[in-house]
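Removed from the display is one protein chain of the complex; every other protein chain stays in position.
Chains here go by letter, A and B, matching the order in which they are written, and residues are numbered from 1 within each.
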Amino acid sequence: MRRRFTVASAMVGALALITLAGCTTDPNVTAPTEDAATEEAVEWFDQELYDKQDAERDVVPEGPEDQPWLQYINAEFVDTSQYASTGAKKACFANASISNPWRQTGWITMNQQLQVLQEAGAISEMETRDAQDSDDTQIADIDYFIEEGNCDVFIISPNSTAAMTPAVERACETGKPVIVFDRGVETDCPTTFIHPIGGFAWGIDTAEFLIEELEEGDKVVALRILPGVDVLEQRWAAAEKLFDEAGIDAVDYFTGADPAEIKKIISDELAKGDVQGVWMDAGDGAVAAIEAFEDAGVDYPVMTGEDEMSFLRKWKETGLTGLAPVYSNFQWRTPLLAAQMIFAGQQVPKEWVLPQEPIPAEEVDEYLALNENMPDGHYAKFGGEDLPGYPQVWEDRQMP
Amino acid sequence: MSAVSSDRPSLGRRLADLGRMLVSPRGAVFLLLIVLLVAIALLNPSFAEPGQLIRFVQRVSPVAIVAIGQYFVIVGGEFDLSMGSVVTAQVVIAGNLIGQDDAKSLPVLALMLAFGAFIGLVNGLIVTLLKVPSFIATLGMMLALLGATLYWTGGAATGNPADSFREIGRGGIRDLPVIEILPWSVLVLVIVLAVAIWFARRPFGRTIIALGDNAMTARYSGTRSWWVKTSTFIISALSATLAGVLLVGYAGVHPSVGRGYEFTAITAVVLGGVVLGGGRGWVVAAAAGAFALEALFTLLNFAGVPSTYRDAVQGVIIILAVAYAATTIRARRRGRALETSPGPAPTNDTSPAPVAKEPDPSPDPARPAHIPSTQRADNETKGGS
Partner (left out) sequence: MTATTAAPARRSRRRRLDATLIVGIALVAVIVIGAVLVASVGRNFFSPGNIRDILTGMSVLGFVAIGQTLVILCASLDLSVPYVVSLSSLIAADLMAGNPANIPIAVLAVLATAAVIGLANGLIVTKLKVNGFIATLGTGLIIKGYLDTNYKGTSGEVPWAFQVIGATGIGPVPVSTMIMLLVALAAALFLARTRVGNHMFAVGGNEQVARLSGIRTARPLILAHVLCSITAALAGLLLASRLGVGSPTVGIQGGYDLLSIAAVVLGGTLLMGGRGSIWGTIGGVAIFAVVDNVMSVMQVNPFLKDVVRGIVIVAAVAIYTSRSLDRRRPRFTTGATGTTTPDAAHEKEASA
């Protein structure tokens, strides 16, 4: 009796397995509970922000010409005279993480900037808590700083936008200056919010380049790192919209920035048919994508990567048609400099939009020469050439 | 174990028993693999061309090698969660120590193998001497090794190693008829698999399975269990090292290479019908499990399934595949247990229960325990009814 039951259930299982294996083309099989939310990507797209960033791309930034980390776009200044005071101040930095090469490079730069300000007597020390990519940990970190940190200024690089808002508001309530950079928060209580133009601008830059270089009906493979991270989703949201409008056939994949995964995806796409373009939401792992074309023995694609050295080097070596969009890494210098300005009573922009200019083919040689001995995970527009320890500290990736 | 020895001859009579084997739990993975490959070929006929197929094998090689290593650990009744971190560490070591200097390739390769063996030895000793459960010991190793690697490199490796070193994973024997290129990684996989099959059939390999099936029995029969267990961890770390060598060629250096490999490997091994908790399984099926898993991913790519659905499909497939194998295995084991349990049970008076949980003091060393119930294997059949 029992055996008959198990044999029967086994046969049902086998049948289900075979049916499923044959039917994987139908995505409904996997998500029986959900059928309404496929349009959420469109709903999530923010036209207002898109238009703002689109416009900011064409604005000539103000500020010192050779110091892009102090430049600003369309700034509205706020008065900081209430914070003006003398003496070295203690900075408390709640960092989201240093779990990718972009953040690591910025973190190195920030520490070198700190040295300069310590020697200048503006900052006494910087206490850092690293949340290791966890919202919950970062909230606890900020609360700890508020209660125990003895901080003069809070510097926060939020792990995610909405989730960090209550904690940042608590930091603001202390009455001390709060500086937020990279990802934002949904409150305007911070003294200044420092960031490059943004993800939509990235998406527009890259998509316009590919659309220009390709023809209607061409295939673009989009390589994305993770779902659910707003800064990355914005890049793709803008690009996807433009590809749609231009009749480019774009298909997107999540890779986790794993080059092995990237290579498999490109190989499969090449086995399916020609691929004319590759779009990336971050340049990490770009080399594997290019190598997949080499291994398959087909022409290089038109490609957008990032200003990571590995991509720039491979770009130069292969001579492909490319663009390196930039999510300005030099923004890691700005928060400490902003703290110095705030304690000096100088005005700072309420929303400090830093320039964000892609590296076109003409400038690749220049950036390669500037960063000749840097490791592959280094970012060309890191902006630390005038800081102590250059270039050794970045070459060895020394961080505390 | 008993399944292995009794099914081997039937494999010899391949033609007669092929059909039966394919629907048997251990053959299910081959059936799944064939179904997936046919589905891919239907969606994209060019996949069936020899040149494409050999490329597919090249791509699967690292995963398959890791699965083969994980097989020995799992069949011995343990887990190795540190494999992904070992792969990452080796990839980064290759990138940073070889650099662009061809002459360093061989010394660094030797160093990597030694380092892999050392990690395996540490894992094994922590499990056997310090009695830390392997899940925890290798979890600790996974965290510590990855953290140390990232700390050493400041998060990002300097760059790819010399092309000559990468050739192992990326290149092959070119200009061949039919398949165009025979990638080195395919050769490495074939060699590893052959060695693994040979090793699994040797007394030492059988002892591993016996140990996984019933540690007490194996110990009473004179097995130096600490060394057998430790050696399985060395094997798995070495296989992760080999996978690292192939991956650094195939993909290049990046701290995320190897991420999640431990779970991929365990899934592949389990898809291959190997029982978590040890004592039952076939190394070829474990490798086939890796192929089935990769074929599934390829199928999803070809079918144009939205990337966010892929994980869900994978989840459904592994549950169904293991459920299928488990229910049939259970049916068979039930039959066998009923036949054999009247044998050992009456001879064992101190047994706490009619089912032989107690060590059988007089096992035949050459014939590993037939006792169906080991504590860990119970997990798999948990729940009765």
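FYI, a contact is a pair of C-beta atoms (placed from the backbone, for glycine too) under 8 Å apart; a residue touches a chain by one contact, two chains touch by 3 or more.
Every value quoted in this text rests on a predicted model; they were computed, and no experiment measured them.
J.: Of the chains you can see, which ones touch the chain that is left out?
T.: A, B
J.: Could you tell which one of A:141, A:218, A:308 or A:376 touches the chain left off the display?
T.: Touches the omitted chain: A:141.
J.: Going by the contact rule already stated, which one of B:114, B:144 or B:176 would touch the omitted chain in the full complex?
T.: B:144
J.: Of the listed residues B:251, B:265 or B:326, which contacts the missing chain in the full complex?
T.: Of the listed residues, the one touching the omitted chain is B:326.
J.: Residue-wise, where is chain B in contact with the chain that is not depicted?
T.: With respect to the unshown chain, the touching residues of chain B are 81, 126, 130-133, 135-137, 139-148, 150-151, 155, 215-216, 263, 266-267, 270, 275-277, 306-316, 318-319, 322-323, 326-327, 330, 350, 352-355, 357-358, 373, 375-376, 378-385.
J.: Can you list where chain A touches the absent chain?
T.: 9, 13, 30-31, 33-34, 37-38, 40-41, 44, 97-99, 127-130, 132-137, 139-141, 143-144, 146-148, 159-163, 165-166, 226-230, 233, 254, 399-400
Here is the rule we go by: only the chains that are shown with their structure count from here on.
J.: Could you tell me the distance, in whole angstrom, between the mean C-alpha positions of chain A and chain B?
T.: Measuring from centre to centre gives 36 Å for this pair.
J.: Flag every residue of chain A that touches chain B in the complex, lowest number first.
T.: 2-3, 6-7, 9-10, 13-14, 16-18, 20-22, 24-25, 27, 29-31, 98-101, 104, 108, 224, 227, 251-254, 256-260, 262-265, 267-269, 271-272, 284-285, 287-288, 291, 295, 310, 375-378, 396-399
J.: In the complex formed with chain A, which residues of chain B make contact?
T.: 23, 28, 32, 35-36, 39, 43-44, 46-47, 52, 55, 59, 62, 153-160, 170, 247, 250-254, 256-257, 259-260, 297-309, 312-313, 316-317, 320-321, 323-324, 327-328, 330-331, 334-335
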